[in-house]
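Removed from the display is one protein chain of the complex; every other protein chain stays in position.
Read from first to last, the chains carry the letters A and B; within each, the first residue is number 1.
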Amino acid sequence: MDLFFLETCISGLMAGVMYALVALGFVLIFKASGVFNFSQGVLCLFAALALFDFMSDKGWIAKVFGFALPIWLAIFLTILVMIAVAWLIERLVLRHLVNTEPIILFMATIGLAYVLEGLGDILFGSDVKPLDIGIPQGAWDYLLDEHGLYIEKLEVVAAVTAALLVTVLAIFFQKTKIGRALRAVADDHQAALSVGISLNTIWVIVWSVSGIVALVAGIMWGTKSGVQFSLSLIALKALPVLILGGFTSVPGAIVGGLIIGIGEKIAEVYAGPFFGGAIENWFAYMLALVFLIFRPQGLFGEKIIERV
Amino acid sequence: MKKNKSLVKPILIFFLLSLFSLPAYAYELVIPSLDYRTGPYAPNGIPVANGFSDYLKMLNARDGGINGVPIKNVSCETGYNTKVGVECYEKLKNTPPSGALAFQPLSTGITYQLIPKASVDKIPIFSMGYGRTSAANGKVFPWVFNLPATYWSQATVFIKYIGEKEGGLGKLKGKKIALVYHNSAYGKEPIRTLEKMSEKFGYELMLLPVDHPGQEQKATWLQIRRQRPDWVLMWGWGVMNQVAIKEAASIRYPMDHFIGVWWSGSENDVLPAGEKAHGYLSGSFHAAGNNFPVHDDIRKHVYDKGNGSGDRDRIGEVLYNRGMVAAMWTTEAIRNAMKIHGTKEVRGEHVRDGFEALNVDENRLRELGLPNFTYPVKITCENHEGPAKVAIQQWDAKKKQWKMITGFYDSMRDIVDPLIEEDSMAYAKENGITPRKGCEL
Partner (left out) sequence: MIYRETGQFKNSYVSDQTIFPIRQDLVFVTGVILIAYLIVPFLINDYWTNAILLPFLVYALASMGLNILTGYCGQVSLGTGGFMAVGAYATYKLITAFPELNFIIVVVLSGLITAIIGLIFGIPSLRIKGFYLAVATLASQFFLVWLFNKVGWFYNYNLTGQINVTRKEVLGFLVTGPEATPAAKYLLCLSFVVIFALISKNLVRGRLGRSWMAIRDMDIAAELIGISPLKTKLSAFAVSSFYVGMAGSLYFAVYLGAVEPTEAFGIDQSFLVLFMVIIGGLGTILGSFLGSAFLALMPILLKNALVDGFSIEVVTAKHVEIIAMGALIIFFLIVEPHGLARLWQITKEKLRLWPFPY
């Protein structure tokens, strides 16, 4: 097989994994609370900004305590911050919007996106921040030198992390009590309430987990391009992934990401030059659309049953 | 009924005092800046805005303004959004006392919006090295100035440099040159020029558009890896720059064969790639670095007094100097305007004449504290682009500085001038503008 084609496929799969990381956050929240969280991209940005700030000599921690945090401590502190953010979101926004239509909840997350964006700007500044937490970057030298195959190390790390994350989430959802409660809430709010599951606690937990996933995605994308406002725009890249995979399925997010990633790259590299290039964006959506025509709920989504 | 005489005197005294303590009418020179310190291009917009406002603050603090008239620098935050840019323009154009003296849109999109309005509102547009290239034709665009060089001129200088490196322009035949560009009007600017030169010199041009924001460029760089162009030119902005340089480093593309436009050559763009960006080239029309006398003045008169617009250690960055030199040319045009019209209370139309008579030579540069910072600029009625010279600078990742590695090349006027003529005449025809014959408006 043509080596370059293999490279394109692998790069496509890797890019897909990066998209899938972002899509995971969406899926988690949609599964448990039925909300399409438009602010997921901004959450990724906010998490990455906070992480950079805690590690930087000019950040808040350094200003207050006089020293910057080492990487692992900074990550831990950022996780705590994301949990706090999740709690605040539940308290101030979600609690008051119980039982409203999905499109209204969607709009509320947009308001949330604006608030988080402005807060991120004020607290951490709008400059681009090169994020380096020690993830290897650049081409995989051995493969490139010996075999002429180009694979990006950062994306391999992202793929491994994504696999780990999905495994942890799968165990979490299947084996633990909280996981079962989450699945119960995703199934039917009323029934879950009647069995004694506190909706509010579940929502805080889900948004926190989603925040942690956002942190991981933010780290990967932030290392790739520096932490700046454009990071929040990757949410748009994750949309076709969600459509393809289904809004409610974790494996769907991964599989959808892989398909979109590889489809996009192959189309751009091989068909792009005939169209003048830059067809990636709409091709992803067209691909998702084609899948939708055959399976309107996405590959792994729940079948939509309509009753008269 | 007690007559309260005791109140009459204090009131009279108060009235008389207030008459005398009326503030004397002080003329101020309103220079607006349309900044973007937020939004997707904030990292690049912040240093430009800082450089611009710091220079003006320095003039106010050190000289009391221009010829004694203080400068009023009003800024408006556009976030690089065209609609907000229009709103900012409408809001600031009549700011008292002098009305806006010149507008720097700092965005190609906003520039296109403002060009038709400039002649009606009588305010010159100073789109320094960006915006509509064909506005260099002063006969069709009397109110727009894009000195000291435009994108098309820069494209020709890049080819000149490449020719030099390859052993002569004749050796370009059969070489492959790729253009990675932001898929917008800004990014498309050099295409026609590069295509014309590819016909003339025989190189193969590869066009690789990147959609906004350019966060994901894997496919582009895979194609570059496959096709192995000899040189890559980049017309990028914002996050596209950072990602492109990183991707180029990852596929081991030789950095010294990778040339970015002057908006793709700043510290922001190369820092995320770290050591790997060493050797990356970009165009520029001014020096980088913070050890010019004007920087000392800025530090002394602005930062030491706690009045700086940004971080002290970011003085002298490429984009900071860009903002600074824009302020310098603007204030020199205002100075010219005062001289030409013999008054200190100048308005937009006077400053337009000031721009058209701009002549900042080497002596003047030295007086301003910018010796060898940039090249002498002389503007005429027909040519609003000026000398159109470009130098190449290179990034040293170890020292973390930009260094100019060539002198200022002349652009290929035989390529650029006919294109400018063609495009500006097409605009004139479409909009019913008669190109002016002489220098009168």
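Just so it is clear, a residue touches a chain if its C-beta (ideal position, glycine included) is under 8 Å from a C-beta of that chain, and two chains touch if they have at least 3 such contacts.
Predicted model, so just to flag it, every value in this text is computed and none were measured.
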Item checked: Among B:Pro43, B:Gly65, B:Gly79 or B:Pro142, residue touching the chain not depicted -> B:Gly79
Check: Which listed residue (A:Ala32, A:Leu51, A:Ile75 or A:Ala113) would be found touching the missing chain in the intact complex?
Finding: A:Ala113
Next item on the list: Could you tell me which of B:Gln113, B:Ser198, B:Asn307 or B:Thr406 touches the chain that is not displayed?
Entry: B:Gln113
Check: Which listed residue (A:Gly16, A:Gly41, A:Pro130 or A:Pro240) would be found touching the missing chain in the intact complex?
Finding: A:Pro240
Next item on the list: Please give every residue of subunit A in contact with the chain that is not shown.
Entry: 36, 92-93, 96-97, 100-104, 106-108, 110-119, 121-122, 236, 239-240, 242-243, 247, 275-276, 278-279, 281-282, 285-286, 288-289, 292-293, 296-298, 304, 306, 308
Check: In the complete complex, which positions of subunit B touch the hidden chain?
Finding: 35, 37-38, 75-77, 79, 82-83, 86-87, 90-91, 93, 109, 112-113, 115-117, 119-121, 132-134, 183-185, 188-189, 191-192, 211-212, 419, 423, 426-427, 430-432
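The rule is short, and it goes like this: only the chains that are shown with their structure count from here on.
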Next item on the list: List the centre-to-centre spacing of subunit A and subunit B in whole Å, with centres computed as mean CA coordinates.
Entry: 37
Item checked: List of subunit B residues in touch with subunit A within their complex -> 37-40, 42-43, 46, 183, 207-211, 213-216, 218-220, 222-223, 225-226, 238-239, 242-243, 246, 249-252, 268, 271-272, 274, 276
Note to self: Going by the contact rule set out above, which residues of subunit A touch subunit B in the complex?
What the structure shows: 4, 7-8, 11-12, 14-15, 121, 126-128, 130, 132, 137-139, 144, 150, 152, 221, 224-226, 228-231, 233-234, 237, 264-265, 268-269, 272-273, 276-278, 280-281
